[in-house]
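The other protein chains are all here in position, but one chain of the complex has been omitted.
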Amino acid sequence: MQKNKSIGVAIVGGTGYGAGELLRLFTQHPETEVISVISASMAGQKISEQHKYLSSFYKQKFVKEIDFELLKQYKNRVVFLALPHGTSAEVATKLLPRIKECGCFLIDLSGDFRLNNSQIRKQFYPEVVVEDSLQQQFTYGLTELNKEQIKESTLLSTPGCLASACILATAPLIDLGIENTLILDAKTGTSGGGKTLKEIFHHPTRHGNLTPYKILEHRHEPEISQALAGLSPNKTETKLMFVPHIIPTSRGIYVTAYASLQKTLSKRELITHFENFYKDSPFIRIREEAPELQTVVGTNFCDISVTCRGTQVVAMSALDNLVKGTAGQAIQNMNLICNLPETTGLWFPALGPT
Amino acid sequence: MQKNKSIGVAIVGGTGYGAGELLRLFTQHPETEVISVISASMAGQKISEQHKYLSSFYKQKFVKEIDFELLKQYKNRVVFLALPHGTSAEVATKLLPRIKECGCFLIDLSGDFRLNNSQIRKQFYPEVVVEDSLQQQFTYGLTELNKEQIKESTLLSTPGCLASACILATAPLIDLGIENTLILDAKTGTSGGGKTLKEIFHHPTRHGNLTPYKILEHRHEPEISQALAGLSPNKTETKLMFVPHIIPTSRGIYVTAYASLQKTLSKRELITHFENFYKDSPFIRIREEAPELQTVVGTNFCDISVTCRGTQVVAMSALDNLVKGTAGQAIQNMNLICNLPETTGLWFPALGPT
Amino acid sequence: MQKNKSIGVAIVGGTGYGAGELLRLFTQHPETEVISVISASMAGQKISEQHKYLSSFYKQKFVKEIDFELLKQYKNRVVFLALPHGTSAEVATKLLPRIKECGCFLIDLSGDFRLNNSQIRKQFYPEVVVEDSLQQQFTYGLTELNKEQIKESTLLSTPGCLASACILATAPLIDLGIENTLILDAKTGTSGGGKTLKEIFHHPTRHGNLTPYKILEHRHEPEISQALAGLSPNKTETKLMFVPHIIPTSRGIYVTAYASLQKTLSKRELITHFENFYKDSPFIRIREEAPELQTVVGTNFCDISVTCRGTQVVAMSALDNLVKGTAGQAIQNMNLICNLPETTGLWFPALGPT
Partner (left out) sequence: MQKNKSIGVAIVGGTGYGAGELLRLFTQHPETEVISVISASMAGQKISEQHKYLSSFYKQKFVKEIDFELLKQYKNRVVFLALPHGTSAEVATKLLPRIKECGCFLIDLSGDFRLNNSQIRKQFYPEVVVEDSLQQQFTYGLTELNKEQIKESTLLSTPGCLASACILATAPLIDLGIENTLILDAKTGTSGGGKTLKEIFHHPTRHGNLTPYKILEHRHEPEISQALAGLSPNKTETKLMFVPHIIPTSRGIYVTAYASLQKTLSKRELITHFENFYKDSPFIRIREEAPELQTVVGTNFCDISVTCRGTQVVAMSALDNLVKGTAGQAIQNMNLICNLPETTGLWFPALGPT
C-alpha cells in the first residue's frame, strides 16, 4: 500500500459494469489507491475473475465491508456506490454515518438521488425509498454545468448516461430560446443495459437489429427536464420528447436533438456559442462536423456539433455510456472534490478504428 | 426458356445491390423470366461471379443489350433500370423509343424521376438531365399511397429507401393535422450506400460506430415533402427536419418520427387510424409494440407503430432498404401493372434471429 | 384447412429457434400444413407473439397436445421434436405408440438419437435416457451421406449443426486416406446457442469478441467420428481434433479442416473429386474459391471448397446452423420420406449483402 497516493477509494457493488469501469480507470489514475471492493455475493472471489480484463492490475478479492481504518490513512477518501437503483439509496442511508465519521466523500452512480422533486422521483423510481432531506444534500454531478457546486460537495449523484448526452448536446440552446418542443432522439449500445441477462440483450436478438424502448416514458426524461430548467433564466421547463433506441453495438450513446429557435443564427455563430459555453470544459470537444461514436468510445470525452437551417437547429452529442456517462464522470467529480485537475487520470484518446 | 411464364424481364445496370436484389427476388417469383441483364463493364462475365449468392440460380452472363425480340414473346415485358442517379435519366431517354415500341413497362430504381418540381430536382439532383415532359410521365411508385395510379402506368419511378420509410410512418398523420415541424430521425444500414467503396463504408470505420450525414440536406427530404403534400387536403407542405444516421449493420432502415398533433388521440385511436389507413396494404403491419429491424430485414414488409402522450406523437417504421426500399417495391409495382396480386413472389417472412 | 396439401405437420417444442425456423420454412413449402404447435409453457399464446417475424403467416396459438385426428386427414403426417436434449428422448418414448398408430413419421432435432454406441452416448449425453433398441430404429439424417436409407425410414435423427458442417467438408477426403490427425476448426454464430439466456451470449460479452468453447470436449466430435467411420472402407475411425469458436455474428457455421493425405493430388483433382462425391446433392455447391457465410446464411446450402499444397489439404464448408444445420435439413429429409423432390420449399438463395 503506497500512502504516497493521496486518495483512498472504496467501491460498493463491485461486480457490475459501472464498478468494472471505475476499476479500469483507476489503473491509470496516479493519485488513487483502491482499498475495498465490496460485493455481498462474490466476497472472497478475485476481482479479476469477475472482470477478466483486469488481471495483471488487481490481485485483490471482493470483500464484505469497507475497511474504513485503512481509508482513514489517506488524505482524501472516496466511497463509490455502484449499486442497482433502489439498493443504492438503502445502502447510502445505512452507510452514511460511518462515511461521514470517516470524512469520506460519497459518489453515487445510481439514479436514486438525481431527481429533486420527490413526487416525480416516486413516479419514475418507485423502488427508491429516500428521505427528501437526504436527497437534497446530493449535488447533481454533471461537471460541465455544475463545477463550482461540485467542488464544495461531499455527496454527489452521477447523472444518467442518456441524460448526460442529451443535456450536454442541448444546454447551450436554452438561452437562445427553444420554440415548442425539443426532440431528443438517442441511440445507445447494449452495455448501458448492464450485466443482467435479458432477452432484449441476447446476442441473436440484437445482431443487426434496432429497437426503441420506453418511448416517451424513460426515467432520464425528467432528469433532462430538471437540468435544462436549471439553465433557464426563469427556471421554466422545456417541453421534451425523448426516445432511446438500442443499436447493435456495445458502447456509446449518440443523441440527435432537434429544435426550432426563436431567432436565426448561422452555423458559425452556433458553433462559437457552443465553444464559449464549454470553454472551461476540457472533455467537451465542439466539432465542425458531426461527431461519431468511434472518436469517444472508451474515453471521457463528449464530442458535440451543431448545425442549422434558418431557425431549425440540429445539435448532436456522442459519448461513452460507461465513461463520460458513468464511471469517468464520477472520477472527474472525484478529482474536483479532491482538488486535482479534473482531467487527472482521464486524459487519453479513443482507439480510433475500433 | 419457359414461355408459360407471363412476364419477361430485362435489367439494365446489373452489377449493383439493387440489381442483385431484383435477381434474388425473381428466383421466388412464379411468373417472371429474366431475359437480359445488362452491364456495360461486365458483359460476358457470369452473373453468379458478381453476385456469388445467386449461383445455382442463374447460369446467364451479363450482356450489352436488351434482347427485345425475346422479350416480345412474353405476355408482359418489364425493363428495370438499376443505374446510378443521372445515368438512369440518360439511358431512359435513349431507350424509351424501343421500350415503347416493344410494349414494355419501364421501372426506374434511381432518383432521377422522383421529383416533379424541376427547380427542386435540379437543386438536389444537379447531375440529372431530364425533360420535364418525360419526368411527368412517370408515376411515383409507392404502392400504399398510389395503387390505382400505378396500375394504369407504364413508366414508374421507385421511391427512395429512406423516403419510403419516412412517408409510410407519417402519411396517416397528415389528415390529423401536424403542428409546427415534423421531425424525421432515420437510421440506416450500410448497404444503402451501394457497392461503391468509400471510406465511410470501410469496415473498420463503421464497426461500433454511428454517423449522421447530409444533415438537413438529404435528397430524400424534398421527396418526402412532395409525397406528404400530396396527402394534404389543400396540398400544403409540412415543415420537416430530416437527419439520416448510419448504424453498424448492413440492411434495414428505421425511422422515428416526432410530431405534435392539433388534437389529442389515445394510442388505441391512433393505432386504429393507422390500421384503417393501411387496410388495403398487405405489406404494412401495424404493431402494438415498436417495430424492429429483425422482423423486416430481407422482406418486403414495412412494420409500423405509433404511440403518444397528449398531443405528442411518435410514429415508427422499419423496412429493408433493398427490398421494400428498392427492389421489392419495384416488383410489387410490377405485379400491379401486370395484373398479378401485389404479393406475388414477395410473400415470405424475415429470418427471425439474424 | 386445405386438405389439398399432402403433408400435415406437428411440432413439439414450439418456442425455440429450431421450431421458429421450421415454421419460417414451412411458409414457403407448397405441400405442408402446420396442424399443431406444442408448447407446455406457452399454450394459449399466439405463435406470432413468440416469433414476431411470423406475424401475417400464422394466426394459430400454441397448444398442449398434437391433434392426431386432424393429422390423419393428410396423406403424409410428420411430427417434429424441437426439444432440449434429454427431454426429446423422454417425449419420443412416450409419444411413439400414438405416432406409430397414426402412421406419422418422427423427425427429432435433438442430439438424443444421434450416437449409436450407447457407452459413448452416455458419456456425452448423460441426461439422455433412451433404450438402445429405440435409438437403433432412428436413421442419422444427413441426406448427402444417407439418402437411400432416409427414404426408407420412419424415425429420423437430425445431425448436429457443427457436426454437419464438419462431416460435409471432410467426407470426400476419407477414401483418399488421411494421415495422422484430421483437424476441425469451427466458427459459429451465437444463434447456435439457442434462446436460453447465458452470460456468454450477452450482447456486450460478444460484441467484437471471439471465444472457443468445449475445446476437445464437444459432443459433436463423437458424432463426426461415427459418420466418418461409416465412410471408411474398413469402418476405422479417423483421429480428430475439434474446436468450435463463437464469432460475433448470429447465424452461420464455418469449418476449416486440415488434413495430410497419403497421396498428392492437384487442386483441380480435389475439386473434381468433391464434385463427384456430391453430384447428387443439390444443396452442396463446390466452389473454386473459399466459401463465405454470406452466400449461405438463411438458406439450406452448404458451400464447400478444397485446396492443397503437396499432400497438405484444406477443406472448408459454410452453412446456416438453423437451416442446413437444423430445420432445413429436417425438412429436406421430410421431403424424401414423403416422396417429394428434396429441394421442395427449400430452393431459395441467400440475401447477398446481409
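Letters are used for the chains, namely A, B and C, taken in the order the chains are written, and counting of residues starts over at 1 for each.
Keep this in mind: a residue touches a chain if its C-beta (ideal position, glycine included) is under 8 Å from a C-beta of that chain, and two chains touch if they have at least 3 such contacts.
Just so it is clear, the model here is predicted, and its values are computed rather than measured.
Every visible chain touched by the undisplayed chain in the complete complex is listed here: A, B, C.
When the full complex is taken into account, the listed residue touching the unshown chain is C:248, out of C:248, C:282 or C:325.
Set against the missing chain, the residues A:110, A:295 or A:312 yield one that touches it, A:295. Although one chain is not drawn, its touching partners on subunit C can still be listed: residues 179-181, 183, 185, 187, 189, 204-205, 207-213, 215-216, 241, 243, 245, 247-252, 254, 256, 258, 260, 290, 292-294, 297, 307-309, 312, 314, 316, 318, 353-354. Residues 17, 20-21, 24, 27-28, 51-57, 191, 207-208, 250-251, 282, 285, 287, 292, 294-295, 297-298, 301, 322, 347-354 are the ones on subunit A that touch the missing chain.
Panel shows subunit B; residues 17, 189-191, 193, 195, 197-199, 201-208, 248-250, 354 of it touch the chain omitted from the view.
Assume only the chains that are shown with their structure count from here on.
Per the C-alpha superposition, subunit B sits rotated 180 degrees relative to subunit C, a value rounded to a multiple of 5. If you average the Cα atoms of subunit B and of subunit C, the two centres end up 36 Å apart.
Look at where the CA atoms of subunit A average out and do the same for subunit C: the two points lie 46 Å apart.
Residue positions of subunit C with contacts to 2 or more other chains are 17, 191, 207-208, 250, 354.
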